[in-house]
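One structure coming up, written as structure tokens, with questions to follow.
Here the complex is missing a single protein chain, while all its other protein chains stay put.
Moving on, here comes chain A:
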Amino acid sequence: MRIVVAEDLYLLRDGMVRLIEAYGHQVVATATTGPETLGALLTWRPDVAVVDVRMPPTQSDEGLRAALTARRELPGLPVLILSQYVEQLYARELLADGAGGIGYFLKESVFDADQFIDALERVADGGTAMDPAVIAKLLAGAPSNRRLDQLTEREHSVLGLMAEGLSNQAISKRLFLSESAISKYTTSLFGKLGITDDDSSNRRVLAVLTYLNRP
């Protein structure tokens, strides 16, 4: 994959580039400021970009803005946002266009290199990958959601993993269950929530996230 890395801290940028290259992917460009990021995204049109939220010159959400602007120009441009903290507000903004190809992770997710690269590949394929912390916040922040209370504990954890962007196969590995058991759980929880199941895992994730995102 051709990847753009936008991160202003040298050590982290360097480490990330080495990690990505260690997995056999190619970093085509790096950026250290908001405007640079936007430029790199638009010129290189990478298979996926890794973008930090806070960057110079203003040290505010430059990276996020650059990513959102680039995606308006090139709809569906796969972007994985990395940040020291996660906000539902930002997750909602990223998911708002419904085009997929979005990842939103805490920076420490790179600690688990396998999962990080896996998420990066999923995003590059147009899928969605969300940090468990984002999903936990989304699930906790749905106060008047009576339907969520009807889910069993198992269904709840399946819903969370689904929202993170995992496929049935990946969920079955995480939960040490058979794939057929997982699909039984998904069918039943989709029924309880009133969402139509979709074979494409990306559209399924979006449906789940939209459901959780509902104000």
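The rule is simple: contacts are C-beta pairs under 8 Å (C-beta built on N, C-alpha and C of every residue); 3 or more make two chains touch, one makes a residue touch a chain; residues count from 1.
Here is the rule we go by: contacts and distances are computed from a predicted model.
Undergrad: One chain is missing here; what is its name in UniProt, given the choices "ABC transporter permease", "histidine kinase", "Circularly permuted type 2 ATP-grasp protein" or "ABC-type multidrug transport system ATPase component"?
TA: Result for the unshown chain: "histidine kinase".
Undergrad: Of A:26, A:43 or A:60, which residue touches the hidden chain?
TA: That would be A:60, which touches the missing chain.
Undergrad: Which positions on chain A touch the chain that was left off?
TA: Where chain A meets the chain not shown: residues 53-54, 59-61, 64, 84-85, 87-89, 92, 106-108, 111-112, 137, 140-141, 143-144.
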